[in-house]
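Complex shown without one protein chain; remaining protein chains in place.
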Amino acid sequence: MPATHSLAPQQKLLEDYVHTRKMTMKMIEPLEIEDFGVQAMEDVSPPKWHLAHTTWFFEEFILTKYRSGYNYYLEEAKKLFNSYYETLGKPFPRSKRGLIGRPTVNTILAYRKAVDEEITSLLRRNEVISEEILSLIRLGLQHEQQHQELLITDIKYNFSINPLYPAFQKEVHSLNTVEDVSEMKWTSIAEGLATIGTNEENFSFDNERPAHKEYLYPFSIALRPVTNKEFQEFIGDGGYTTPEHWLSDGWSTVKEEGWKAPLYWEEIDGVWHYFTLSGLQPVRDHDPVTHVSYYEADAFARWAGCRLPSEQEWECAFKNDPSSGQFLDSFELQPTMSEGTSAFGTVWEWTKSPYMPYPESARPAGALGEYNAKFMSNQLVLRGGSCATPENHIRLTYRNFFHPDKRWQFSGIRLAKDRR
Amino acid sequence: MPATHSLAPQQKLLEDYVHTRKMTMKMIEPLEIEDFGVQAMEDVSPPKWHLAHTTWFFEEFILTKYRSGYNYYLEEAKKLFNSYYETLGKPFPRSKRGLIGRPTVNTILAYRKAVDEEITSLLRRNEVISEEILSLIRLGLQHEQQHQELLITDIKYNFSINPLYPAFQKEVHSLNTVEDVSEMKWTSIAEGLATIGTNEENFSFDNERPAHKEYLYPFSIALRPVTNKEFQEFIGDGGYTTPEHWLSDGWSTVKEEGWKAPLYWEEIDGVWHYFTLSGLQPVRDHDPVTHVSYYEADAFARWAGCRLPSEQEWECAFKNDPSSGQFLDSFELQPTMSEGTSAFGTVWEWTKSPYMPYPESARPAGALGEYNAKFMSNQLVLRGGSCATPENHIRLTYRNFFHPDKRWQFSGIRLAKDRR
Amino acid sequence: MPATHSLAPQQKLLEDYVHTRKMTMKMIEPLEIEDFGVQAMEDVSPPKWHLAHTTWFFEEFILTKYRSGYNYYLEEAKKLFNSYYETLGKPFPRSKRGLIGRPTVNTILAYRKAVDEEITSLLRRNEVISEEILSLIRLGLQHEQQHQELLITDIKYNFSINPLYPAFQKEVHSLNTVEDVSEMKWTSIAEGLATIGTNEENFSFDNERPAHKEYLYPFSIALRPVTNKEFQEFIGDGGYTTPEHWLSDGWSTVKEEGWKAPLYWEEIDGVWHYFTLSGLQPVRDHDPVTHVSYYEADAFARWAGCRLPSEQEWECAFKNDPSSGQFLDSFELQPTMSEGTSAFGTVWEWTKSPYMPYPESARPAGALGEYNAKFMSNQLVLRGGSCATPENHIRLTYRNFFHPDKRWQFSGIRLAKDRR
Partner (left out) sequence: MPATHSLAPQQKLLEDYVHTRKMTMKMIEPLEIEDFGVQAMEDVSPPKWHLAHTTWFFEEFILTKYRSGYNYYLEEAKKLFNSYYETLGKPFPRSKRGLIGRPTVNTILAYRKAVDEEITSLLRRNEVISEEILSLIRLGLQHEQQHQELLITDIKYNFSINPLYPAFQKEVHSLNTVEDVSEMKWTSIAEGLATIGTNEENFSFDNERPAHKEYLYPFSIALRPVTNKEFQEFIGDGGYTTPEHWLSDGWSTVKEEGWKAPLYWEEIDGVWHYFTLSGLQPVRDHDPVTHVSYYEADAFARWAGCRLPSEQEWECAFKNDPSSGQFLDSFELQPTMSEGTSAFGTVWEWTKSPYMPYPESARPAGALGEYNAKFMSNQLVLRGGSCATPENHIRLTYRNFFHPDKRWQFSGIRLAKDRR
């Protein structure tokens, strides 16, 4: 009997399932019931919705298909939890998720528990489960991890607009926070064909596949992200008032939105502060700048005489990056600079690459074909994960993506430049 | 010692205070914590906000002024609860009231309790309190009653957009509900000078004062409001698709908003239903039509060969109206027609009168000058109270006012016509 | 044969027709072809459209009805020239009138000529024409005069947004311009029943009818309009930054629109200028302030410790006003103050009266019922005419009306106050 037909994979998955679902529950401990329903802008979702939607995902894609006679736990409410799968019926309008009082948080928690019991009892069975089901459960856990990150960034945004500046956690600082940051150092990569993406058996999203060749020209890439201090120099040098630095669409956005600094920054008596998950704080100079849009990252890079890396350059440069940054697992939810900060964790890094399918990639059939592929327009790729990403969720080939004006993720800047 | 200097008025006021504030608490019993923060459109406020704002009113206008050394119970949060008093600092944006998780409901309830203790201990004192303070407390209670009505109409709107159609209360029907409604009957009023408004000592808002003369031409006014059945005839006769019936601004609104029936009406398999505080129900033919805008009331009246009454005509016609409709006190929160339905209670009645100051009226000094006067543009007067109005809150001279496109109040139609 | 059956009325009307239609042609002389199509905001119409629409009015309401076999001169284009008569088919969208290149100006002028020939040959006939037709032609001329005023105010707005500040006419000043303006003087009116509106046989709009009684309280009214100098004091005293002076809807408008002065005012090196039909000019202190909204007029009056008059007060006060201001006839298209400036001409005067039907008034049948009545919501009455009004167009009982935020008419301020 081949290894793949043993019970081991499903026992491993059971552990992962329990760990990941518990993590979500641990994350919401600081919340009051009142915090669960808030949606302070269309891009964010109420915490309650994240809890329900990730649970619905397991129910919709696994239980209703592979458990005969299964009925939705909240039959009436299920349309509320469909995010964007048009093939599964008209989703409830995204902009109205925050207007829904019922079902209550307790009902949602009971719903989570009921679905958890279904899935874990399935995985505990003493018979081998098909790879198809295991795959879908793995996808469900990756999906849950993506929503864990959104849960953090959405709570941050929701709290930020409250004039009371509520704190989600006590102020925390990494033990190995640096006191000062050295000059920017660079690494150089030679010209030639690189292999990008993956064909590996381990889990990856469809958008990371297949492995393929790209021709890269010689370039240098910075060994750490841009700091708040460096970004303040850009501000001080008229960065936000000089159209030459900006893409045309970026400049329009700056004027329309009245941007003068990254999201959450506020000048109080001449000193820059930012809202953090521990409340309002003075800006820490040597930490990586975050909550910048692609437009700001691109403008900063142009001002600095550099450019952003492509996602292929980024992937090629950090193929063997051994070290490690800050992740959700430590619950230190504010990016800090540490010695040997790697390209992984701490802040997502905007690349200059539009989010597009890889050559010869295939869109999965059915509703899951909507998971990634239909977003492949008007968005840019970010790489490397952030302090709100679970450590075992990130990979070298992982492609995150957002529209170029979005700023509520922990998005930062890594510089690159041509070598010729 | 003159009567006005006795303790009696403040003992009576103490009773009123306790009764009114308890009523609010009783009203929110059916709510879950999750319901308290929802604001499903800009016109409504979250229930939590109503609880806090009415409390803040007592704190701001009485405690901070007449109790030396008093500090705001929620110093940090007080700007959240100012509705529109520009003289008291920039109010928090109305459209964002639903985005505020903290302070929690429990904190707000503690806040109510603390302020109640302050006010009641003031009224319990064994010394005569100045008429100025008593007046402000009376105003605060009238204000609380206004928000009791809004609490009901806002909860109704909030629940209505939830696809689960939650019920706030069990279905209730007045014992004396009629099974059929007779032909419209009319009463006629003769031409001449009428006295409108009041100079009485009893409480009234500044907008009801002073009493003054108006010249009225002979008219007839209906003895009951228009029913759902009559309104369905208007719909069936192309009422919403025939521009001739409508004011120009009304017709634009019909087209922009896609109106085809009153707010909350929904056609299901050819049968009209409406959302009520007891969930979705088939439309009851013989009950008064409600949740119509001024534009719809005006168009219906024109279609019916009639017009709306002026507020002066209304007041003159129902000066001696003895009977009584449905009020908040009975918690029957859906308008029903009953034998001898009077002009008071059940549904507010749109008049054709723009909301304007009475001749020789004066705007009160200070922040309370903002209470009514600054809204005297672009709104129409409604008269008579509704099933969500506390019975002792309504008066012959009471003037309610809303913009002509608003529909979420229990607003209905009373017809009038010229007699020549 | 009774006088009314003589040819005299139609001969008089023929003269009026020729005079009025020629006046329009004279008014457009300073325009280039390129000016005829511009619509710089939705409220204004392109000059070409005014020329065509007023002509269509004669064609639609007279020629197609009373001349058998008549075909529209521009059959294809006629839907372009219907302003708002829903009963005559869906009007072309108002906001797109400026996007229509064809028919050309020359075609429109030929169209005017053709219709003029039809109408004048009708009036020249040697047989008595029915009063019905004569009435409609009279209405058409009144309508043309209303559009003459709009032609001026719309051209002014269109020119004002052009950074070249084109001049429509050479700078003109009334010979009797005053060098200084005396203190405000007032006249007082006693309490009692007044007769408002008219039943006279002479032409008046349906909205001026019937004559009826109104009870007025004692008041004083100013003998001249407010000047630019007085208005600058309001500005200097923080008028536009103090919410207490404003109606709530007015204050929202001030903030949304960023108003800091009347329309067309611009501060250049500390000196107020305004755009006039003779280009950009320094503000003339002693001329009447104009291009203010109702909100600004109301706020100014409150700041000045006064109020605006009601339309009934205005009509009662100026019943016997003998003198005369500035009218379109002189082509002096900038309001100037002169000795003995009367209530008529120069600037329209905002009253505090919402535009509503008079008691017992009737809406005309058919499309002409849409002429006035359907606009009776959300607008305020202005009285007296302006420097862009033809002198023989204005009357004591004339009611003009605009939404309270509109400023592109020659609208000014006359103060009133209670006498008690």
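Every chain is named by a letter (A, B and C) in the order it is written, and numbering of its residues begins at 1.
The rule is simple: a contact is a pair of C-beta atoms (placed from the backbone, for glycine too) under 8 Å apart; a residue touches a chain by one contact, two chains touch by 3 or more.
Not measured: the values here are computed from a predicted model.
J.: Among the chains in view, which touch the chain not shown?
T.: Checking the complete complex, the chain left out touches A, C.
J.: If I consider the whole complex, including the chain that's not displayed, which of C:L164, C:I268 or C:A365 touches that chain?
T.: Only one listed residue reaches the unshown chain, and that is C:L164.
J.: I'm checking contacts with the chain that's been left out. Which of A:E127, A:D180, A:E201 or A:E244 qualifies?
T.: With A:E127, A:D180, A:E201 or A:E244 as choices, the missing chain is touched by A:E244.
J.: To test your reading of the contact rule: which positions on chain A touch the chain that is missing from view?
T.: Touch set of chain A with respect to the missing chain: 84, 86-87, 193, 212-215, 217, 243-244, 246-251, 294-295, 298, 352, 354, 356, 359-360, 369-370, 374-378, 404, 418, 420.
J.: Applying the definition given at the start, please give the residues of chain C touching the unseen chain.
T.: Answer for chain C: residues 32-40, 48, 76-77, 79-80, 92, 96, 98-105, 158-159, 161-164, 166 touch the chain left out.
We adopt the following convention: only the chains that are shown with their structure count from here on.
J.: What is the identifier of the chain with the smallest separation between its Cα mean and the overall Cα mean?
T.: Central chain is B.
J.: So how far apart, in whole Å, are chain A and chain B when each is placed at the average of its C-alpha atoms?
T.: Roughly 47 Å, centre to centre.
J.: Which chain B residues touch at least two other chains?
T.: none
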